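A single protein chain has been removed from this complex, and every other one stays in its place.
Letters A, B and C mark the chains in the order given here, with residues in each chain numbered from 1 onward.
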Amino acid sequence: MDEKQVGVLSCSGEECLGGTIARLATRKVMETLRPDNVVTLCLPLYIAGGDEERDFAKEYPVIAVDACDKCCAKRATIKYSGAVKDSLVLSDILGEDVVLSKIVSARDLKEEHYKMVDKAAEEICKKVDKILAE
Amino acid sequence: MNKEYAVLPCNGLDKCAGCVSKEVAVILSENSESEIICPVLFHTSDARYNKIAQEKPLLVIDGCATRCASKLAAEKNLKIAEKINVTEEAKANHITLGKGLQMGEEEMKLAKIIVDKLTQVQKAADTEDAIAFPASLTYEVYKKDKFVFRLPKEEGFYFSENDVWAYVVGNKARIGVTDFVQKSLSDIMFFTPPAIGNQIEQFEDAGNIESAKAVFEIISPVSGTILAINEKLMEAPELINQNPYEQGWIAEMELSDFESDKELLLTFDGYFEVLKRKVDEFHVKH
Amino acid sequence: MSSIKVIACSGIGKAMGLMAREVVLQVTDKLSPDTTETVCLAHVVTGDEEAAKKVEGCTCITVDGCPAMCAAKSVEHAGGIVKAKYRVIDEMRNHKGVDAGTGTALTEDGWKIVDELAGKISEKAAELTKEGQSNG
Partner (left out) sequence: MSESSFMGVPREEIDWSPRVDFSKCNYCMECVEFCPHKVFEVHEEAEQKFVVKNPDNCVVFCRACGKTCGLDAISFPDKSETTAHIKAIRKEAEANE
């Protein structure tokens, strides 16, 4: 029997630090924290019409991870696949000033930023575990 | 009219195959408007040859599997239009190259065969679409997470356990790879086609495809002669990722013994089970 | 003339998506900060009218990772005038056999390719800026 699968759709916004953290946290959950249960969905592919991403989101629960209150990942999911199972907005847990910082490139990330990634990844895991426990 | 090339031979001096590469280059430059790029000088000063390389389609001639000429072209960011490997040609034409470095009778014969083949490539390539292929296919799918693996259900499709398909009409076939291959390779960046006119046996290789992850040797499910290759893949190998059964096909062949080949091929039902097993195993490992 | 929008796909599944993202950040932050800027692709497509105005009728350059060309498709759909489209995969073809890294982190070779492509795009942006000035 297959392990239960949860999709995570991250914003990857290019204008602020939050996008970088959302992206790295999502990859950390997929690669190391919950590799057997998490499938990352590609937001650009999803909005440009990728059938594999959209169909998966219709069949499986999806968690949207957004950097700021524009909530692009969440809105995209609702628009193309109907509903999100859960969502996370990083400005709520890291603070608005932090996520809107102009440090975006992975070249410029410092240890403090990686700590934020860890924190965000933990929050995503909590939500994943909640869905898996259902 | 003969084709013109900018010819980059490996010019390997210590191997007979390298000497043949030089001979081919010389004959081409004498019989056509082709121009030779000297690999030694090119290596140290490329300015001298950049113009030739830009004006004419680049033909790379490698002697052996070390593929020094191909590597040099890649290093210099040149787009390769045509590629030939002397050792492979010798094998295909059942010619044994000598141990010595002088051009003997056999070596000259091989050089002529290669030159003829290169100057006729254009003609053969025009016979594309030699077989009647269905305008659209119906697929069965197997899903794993978000990934969808397709397999065409049409009659006439045969599959090998090496994940290569053949669509057979009369004594001709079109071949290509299955969704399992393109999905496990991910974005395919290079296509090395089989040589047109080559006779290959069942399970001999018919070129290869390469992604950032790995190289996949296309093992021909059928025996016969290569009639045409999918030229579009030279510029856009991603067509194989988009659909390896339709616009991403590899080559067309004239069959030599399909009745016997068929014994070791699967039809849809058999291969669909193989596909599912491979997808599950691959998924566990990655 | 308003600045040129340079927009990446930022695909999350592959190294090439991350490379596209870093190429754009290098161009807009480091190489050509005065003539170019980036915008969030997802916001332009899923946001309200105001978000779409960020690219509508603007000169845009898109940088995609793979042949799916998501950024180019979405920006065109949103009304941006895409003057140049780049694909990281084309750069990878010029560096056969190179391991660029993953969608999480790039290798040194991966960063080199990023810098190379960023240089090209910065030149293109300068060219487009010149054109824009002489036309208008």
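In this section, contacts are C-beta pairs under 8 Å (C-beta built on N, C-alpha and C of every residue); 3 or more make two chains touch, one makes a residue touch a chain.
Just so we're clear, the structure is a prediction, and the values are computed from it rather than from any experiment.
Across the whole complex, the hidden chain's contacts among the shown chains comprise B. Remark: the omitted chain is touched by one listed residue; of B:E155, B:E217 or B:E231 this is B:E217. When the full complex is taken into account, the listed residue touching the unshown chain is B:N208, out of B:N93, B:S186, B:N208 or B:T267. Interface note: of B:A6, B:I27 or B:C64, the residue touching the hidden chain in the full complex is B:C64. Against the chain not displayed here, subunit B makes contact via residues 64-67, 87, 161-162, 201-205, 208, 213-217, 219, 263-264.
The criterion applied here is as follows: only the chains that are shown with their structure count from here on.
In this structure, the chain pairs B-C and A-B differ in their number of contacting C-beta pairs, and the larger number is found at B-C.
Residue positions of subunit A with contacts to 2 or more other chains are 41. Within the complex formed with subunit B, the subunit A residues making contact are 5, 7, 39, 41, 51-53, 55-56. Of all residues in subunit B, those touching subunit C in their complex are 74, 77, 186-187, 189-190, 210, 212, 236, 238, 241-242.
Those residues of subunit C that touch subunit B in the complex are listed here as 14-16, 66-67, 89, 92-94, 96, 98-100.
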